[in-house]
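A protein chain is absent from this complex, but the other protein chains hold their places.
Chain lettering (A and B) follows the sequence in which the chains are written, and residue indices restart at 1 in each chain.
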Amino acid sequence: MGSWLDYTINGLIIGNIYALVAVGLALIFGVSHLINFAHGSVYAVGAYVGWACFTYLNLPLPLTALVVIMVCGGLGVLIERLGLRPLAGAPRIAPLLATIGISLVIDQVLQILFTPDPRALPSPLPEWRITIGSGTIGALDVLIAATGLVSAVVLYGFLRFTRLGWAVRATAQDRDAARQVGVDTDAVNRAVFAIASALGGLSGLLVGMYFNHIDPAMSFQATLKGVVAQVIGGMGNVPGAVAGSLLLGLTESWGVALFGSSYRNLFSFVLLLLILVLRPNGLFASARTTPPEPMTGTFIAPSRVVRVPPWAVGLAVAAAICVPLIPAIPYVLQVLTNAWLMAMLAISLTLVAGTLGQVSLGHAALLLLGAYASALLTLDSGWPVWLSVPTAGVLTAVIGTALVAPAFRLRSHYVSIATLGIGEIVSLVILNWESLTRGPMGVTNIPPLAIGGLELDSPQASYWSSLAVLIVLAGLQLRLLRSHLGRTFRAIRDDDVAARAYGVSLDRYKGIGFAFAGFGAGMSGAIAAHLYSYINNETFTSTVSITALTMVILGGMGNVLGGILGAVALTALPELFRGTAEYRMLIYGVVLLLLIRFRPQGVLGTV
Amino acid sequence: MVLSRRLLLAAATASLPLGRAIAAEPILAGVSGPLTGPNAQYGAQWKRGFDLALDQINGAGGVKGRPVAYVFEDSQADPRQAVAVAQKFVADPKIIIELGDFASPASMAASPIYQRAKLVQFGFTNSHPDFTKGGDHMWSNSTNQAEEQPHLAEFAAKLGFRRPAVLHLNTDWGRTAKDAFLKAAPGLGLEVTTAEGYLPAEQDFRPTLVRARDSKPDGLVLLSYYADGALICRQAHDTGLALPMLTATSTYSPKFIELGGAGVEGAYVLSTFFPGDPRPEVQSFVAAYRAKYSQEPDSFSAGAFDTMMLFATLCDHYGPTREAMQAGLLDIKDMPSVIYGKVTFNPETRRVQGANYRLLRVKNGSFTVWDGVKAA
Partner (left out) sequence: MSQPLLHATGIFRSFGGIQAVAGVDVAIAPGEFLSIIGPNGAGKTTLFNLLSGHDVPGSGQISFDGKTITGWAPERIASLGIARTFQHGRVFGNLSVRDNILVGAHHRLRAAKPHLPGLGALAELLIALIRPASVAREEQALAAEVAEIATLFGDRLTPRLDQPAFSLSYANRRRVEIARALALHPRLLLLDEPTAGMNESETAEMTTIIGGLKAQGHTILLIEHKLDLVMRLSDRVIAMDDGRIIAEGPPEAVRQDPAVIEAYLGHSHIGRAVETVT
């Protein structure tokens, strides 16, 4: 079969491209145990710097590459110094979130500087190609492959044979021990970020040339694929990252061959989950495992909770209930209705991420599940809305928990990656399962909220229904937190090894936590579906997951009132700052960074 | 609330052309669309088209002595924000028509709000067949896939395609287009060998192209936007896939050539809008656009221009009120347009028939009118 050769070659070519990003991610993870979500942004910066060098300075490729390496290396040092080093003593979730914030800021700055339009980045390389199978390989393909290989070899040599490389390995192995024998671990971190970022920038340049296309949105896709490839190869394993990238490229290419392009990312993420569940150390990890008394220290910031007096809560609830009595403010009601719906998602996420310590990056998938469940129940099965919405909550709880169950055995970063993957899988299945979901056309004519014959489609009615559901869900969650379950969840979060030693089954309690969270998030999605009357697979995107996480952090992890406060603040503030249109997301990123730096426990504190 | 009101007014004044401020109260259209987020590029194109139209309208003294202006609210094409924007617009009596949003999830989520408030929602990029079914106040002059695709199929046949393979964006737009194309194809003697959907964020089309190639087509039909269309053509070129390419109107953009490079050379592009079109409305639009922005217009900016001109005409003929907008759209006949020769709305579908379709070909890095020679 000639075509299989073509699929294989194409898979290796794209795998090569993923490798360029994955190597940098692996290097950083190896030393800092950090998934650098800002890596894709550095990659995008590399592409734009290259574009500027070509366009304004007419530099030849080698000089352009040099400039890109220097600028991005410098940017890496800056990220390490300003964004991450101040968090050295912070809980491990802080640097992870900081890289997400840095990524938001960099992407937005790029978009403001260069406009969101895609730009061409023509390759100055000679136009020669050789034919292999029935396809061809060009000079750029060779250059990309060579860059990937050479950088892997050089890195290997650097780590193995130089003094700084020795220090990097020592730091990766045991930071404290390395410091004790005189290794300047800050210098090591700086060097690692500089090298990885320089490589990331160079990748952006080369990949931009390969596609002749750069745009500010390229960053997220690059990070996503780089992380997947890295997990396949084994987190922090540099040669493994290259191998994992090639395997990912092949899997995608063969997957397209078998089922078509729409399924491509489904293959990436299913592969990701399989690896995470079956070989969490990656395909190429050595058999050596570490004994299971890991270091203590928690993923979540220790903090004291700000006690909100009950009368203040009561007053706020009463005020919220009375808002619709003010005449002629449908816009305010709509914004607040959105805030209540986001608050349902936020308290759901704060339960799993804050109380249970499982930082989910795919929570928007629960909204999708709930929205589709309720929409299809009303339209295809003729259920009344008042029944379909809670049923959608139950279905979301069941499906969501079942989907995430394989990830119950995972910890910290791995949970985040797995949930990110699960979120994408849900969205792709909804897109592709046309007989049930109507595919990309989405579901139209979803009936409005109603109880019996009473239609709740006025802004006031939507507001009160959403608020009522939120109050009930929040009340239940507070009750749950005060029960033995709250204690057990938080014990799992703080130290799952110790929790197990006292008879706490992780599967059981993670299951209960995700089910309760899924119910609330599913209700939120279902109500939104009836308010919008139309949904498709893009109604709730991964951006919503990140926004929800920001709300949770803002309010304080695990803090129900904090989650609601975060949701109201982050729904209302962008509305207030409408005048600053293009800068909105930038402000958002900066606020996130400042929060992580100066109040990692959130406004109301971690519960 | 006070703060946002002030900002709204600030935004409204900001969109007035500075040179010839007209003293009277402006007539306002509300625009809901993406200025940030992944679709921000389209919002930016809209603004260029709108501003150009406003230069001409207000330069000629506005409508009945009042300037025309718009309030652009960034929705990021996100349904949550689009519904908030909708509430804001319907509550503001100065807004007499709403233009947008960009993507179906956002536009159609907001439709019930506009419908209840009887404010016309004019979706000029909304090709989802159900968009105008959301209520009698949903209108669209977006090119209609049910109309466009038979034209595309017809040109495919004229080019000598017998067995085309179709690559389409797997979104509501791409699906509508694909279904319409597949429906029209058999009647024109076309046997579609395969229809491959792909995701909007896709960049690597090599395996998809191998899949298409293996179906043994004699041409490729791309139901794509310009950025992905350019990527596909380039990668087909790079992998040595020598098939003639025929692309939908949405690829018509200078960016298609810029991004596609040698890959799009020789590609056939269907277009409703072509700067070389001798019609006077096209020529004046293109000349003004080039003068103002030093770049070539594309079909998004042309659509935005047409829409703002239509709005001004509606105000002029029927009066600057919400009711007049609805009545005017039902009544207006033969409104001149860049995209369509003349615009008349079908009162049943609330869409426009009869866009001017012509086939272009990329030659030496620019669009030229197809010379009528069949593809090899």
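Convention: a contact is a pair of C-beta atoms (placed from the backbone, for glycine too) under 8 Å apart; a residue touches a chain by one contact, two chains touch by 3 or more.
In this text the structure is predicted, and so the values were computed from the model without any measurement.
Trainee: Could you tell me which displayed chains border the chain that was left out of the figure?
Mentor: The omitted chain makes contact with A across the full complex.
Trainee: Touching the left-out chain: which of A:Ala178, A:Leu395, A:Ile430 or A:Ile446?
Mentor: Touches the omitted chain: A:Ala178.
Trainee: Where the complex has a chain not shown, which of A:Tyr56, A:Trp311, A:Tyr502 or A:Phe598 is the residue touching it?
Mentor: Looking across A:Tyr56, A:Trp311, A:Tyr502 or A:Phe598, the contact with the absent chain belongs to A:Tyr502.
Trainee: For the chain that got dropped from the picture, name the residues of subunit A it touches.
Mentor: Interface with the chain not displayed, on the subunit A side: 30-31, 156, 159-160, 166, 168-170, 172-174, 177-178, 181, 236-239, 286-293, 295-296, 298, 300, 302-304, 476, 479-480, 483-485, 487-488, 490-491, 493-495, 497-506, 508, 511-512, 515-516, 606-607.
The rule is short, and it goes like this: only the chains that are shown with their structure count from here on.
Trainee: Provide the residue numbers of subunit B that touch subunit A in the complex, in ascending order.
Mentor: Spelled out, the residues of subunit B in touch with subunit A are 1, 3-4, 7-8, 10-11, 35-41, 44, 72-74, 78-81, 83-84, 86-88, 90-91, 103-105, 108-109, 111-113, 116, 128, 130, 133-134, 170-172, 174-176, 196-199, 201-208, 210-211, 213-214, 227, 230-231, 234, 238-240, 255, 258-262.
Trainee: In the complex, go through subunit A and note every residue touching subunit B.
Mentor: Going through subunit A, the ones touching subunit B are 3, 6-7, 10-11, 13-14, 17, 108, 111, 115-120, 122, 127, 129, 131, 134-136, 138, 211-213, 215, 217, 221, 252-253, 256-257, 260-262, 264-265, 328-335, 338, 341-342, 431, 439-442, 444-445, 448, 457, 459, 528, 531-536, 538-539, 543, 571, 574-576, 578-579, 581-582, 584-585.
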